[in-house]
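Below you'll find the structure, written out as structure tokens, and then a few comments.
Every protein chain but one is kept in place in this view of the complex.
Moving on to chain A:
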Amino acid sequence: MKPTNINDPEYFHKVVDCQYACPAHTPVPEYIRLITAGKYSEAYMVNWESNVFPGILGRTCDRPCEPACRRGRVEEEPVAICRLKRVAADNKDDVRSRMPQIPAVKNGKRIALIGGGPSSLTVARDLAPLGYEIHLYDDQEAGGGMMRSQIPSFRLPVSVLNEEVNYILDMGIHVHFKRYVSSLKEILDQGYDAVYVGTGAPRGRGLELPGLVEAAANVHVGIEWLASVAFEHTRSIGKKVIVLGGGNTAMDCCRTSRRIGGEQVKVLVRSPFSEMKASPWEKEDAMHEDIPILENHVPKTYVAENGKLVGMTFEKVHAVYDENGKRSLLPIGDPDVFVEADDVLVAIGQQNTFTWIERDLGLDFDQWNMPVVDKLTHQSSHPKVFFGGDAAWGPKNVITAVAHGHQAAVSIDLFLRGQDLKDRPSPFTNLVSQKMGIHEWSYDNAVEPDYRYVVPQADKELTLADRKLEVELGFDLKTAFKEAQRCLNCDVQTVFSDSKCIECDACVDICPTSCITFTPNGEEEDLRHRLNAPAVNVAQSLYVSGALTTGRVMVKDEDVCLHCGLCAERCPTSAWDMQHYLYKVTKAGHSCSK
């Protein structure tokens, strides 16, 4: 193999598994260390800069970082990255003074944001400090998009939502709430220099089955129903509730039902339990609230008596897979099952709707009626119109919406400064030695053996009685410290200098996870199998040196390195050094980096 090019900013970025997996590339170990140091405001700001909604995400994020966490490869469970974010948010001081100043004199360019969800708000936050005049349109009565209308208060208190939405709206954003935009042309005609479409995927899918006409009054589309509960138009539901669907929306529907009158709430899902889309922790929380989840039940009919819904019938199926792994749900032949219900909530998917965009504006749509949007720049075929969040490529989650917002903001800024949108500014990176003395590091290199700590929850009796009472209590500071100590500091990199190595083997002997091998060079395939421990995880890189004195090379498998620094401690010549790598995704105009 060729010697590894560690000057490529992506090389060490990839070693920081959590940060790499985070769509917004939040410097996770950086804020976790700040939490152990008790610097909650600093930890909050590291988050805020990257993911804009630390308090919200610290409660609701889909956490793609956690399955990626290195800790999960050396023991049972990843670090509770998400819930540590909440610790920073809950314990910070007033952070407003740390936020960017908004110029009083604007730069003369006006931007319209359609939709007030996390992606539009991110664009606003990145561009307002650069002097843009920003107008935000949303049909709801306040900002936040689905974070307000969909995510229930028992998971996300309104106070937390308001705080973080207001940090942005207070940047001098011109808000136009309760304004449904029914024509893009109308907006363009107002002379905006750029328009960002962050309208999400606001339409819930219904389920047409025999009996619907008669039962309709008690059959609700999940996301519409959740919004109407959130805005307090709906305050109760029947005692017996059926929730159809296996995703997170279904979980929010059933748990909300339990809080406003539902006593026998059941989730019925077509697929096997293990293949449900909902996150494992959402399923656990639902079952903890006495909500059975019945798998392999395909809905067949709504049953009504005297013009009122009384229940539904289901066909029992089982999953069969063909040789390509494609699933079909086949009836098992049992008689249909009847489940009683006073209300049915249909939570089987969301769709985009772009009926408000005229088709003669030069903005192309594809065969699925979705706008044609550039993956890198977020620009549509109409140069002034950009898309992001759920509106761009269908429903995802808050953190993805934020990541889109950052990239779209970079594009809009480049566009309005007349620059090439494809020529993206490079990320900010910094690599600094952590050496303090012969055997001392400025990071805490000891590897704690503790298992993952569980976040405590409020008493079920209380939370089920109050829709707005937050279920999770968050870590107390002592537990937060211990959980934070589980982080392996994957951003403190092992950096090797070929010329210093005397091939004494000390690093090989000391490495607890057998990462380092000195061996004759070879092709990657071959090398992976002749290391001290097989490097079977091909998603992780091999770090290869140039030829050493004996002609061999140093090969380090990054897969399960604990970043413990022992190799560097035992190296007599400092051929290994532990160096902190900071990687920040570029924001528009570098507005947030110091």
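Criterion: a residue touches a chain if its C-beta (ideal position, glycine included) is under 8 Å from a C-beta of that chain, and two chains touch if they have at least 3 such contacts; residues count from 1.
Here is the rule we go by: contacts and distances are computed from a predicted model.
**Student:** Out of "2-oxoacid:ferredoxin oxidoreductase subunit beta", "Sugar ABC transporter ATP-binding protein", "Methylmalonyl Co-A mutase-associated GTPase MeaB" or "Dihydroxyacetone kinase-like protein", which one is the UniProt protein name for the chain not included here?
**Tutor:** "2-oxoacid:ferredoxin oxidoreductase subunit beta"
**Student:** Determine which one of A:Q264, A:T377, A:N445 or A:Q579 touches the chain that has been left out.
**Tutor:** A:N445
**Student:** Just to verify: which one of A:A142, A:A506 or A:M554 makes contact with the chain not shown?
**Tutor:** A:A506
**Student:** Which chain A residues would touch the chain omitted from the figure, given the whole complex?
**Tutor:** On the chain A side, contact with the omitted chain comes from 73-75, 438-440, 445-447, 449, 502-506, 508-510, 512-515, 533-534, 536, 549-550, 560, 562, 564-566, 569-573.
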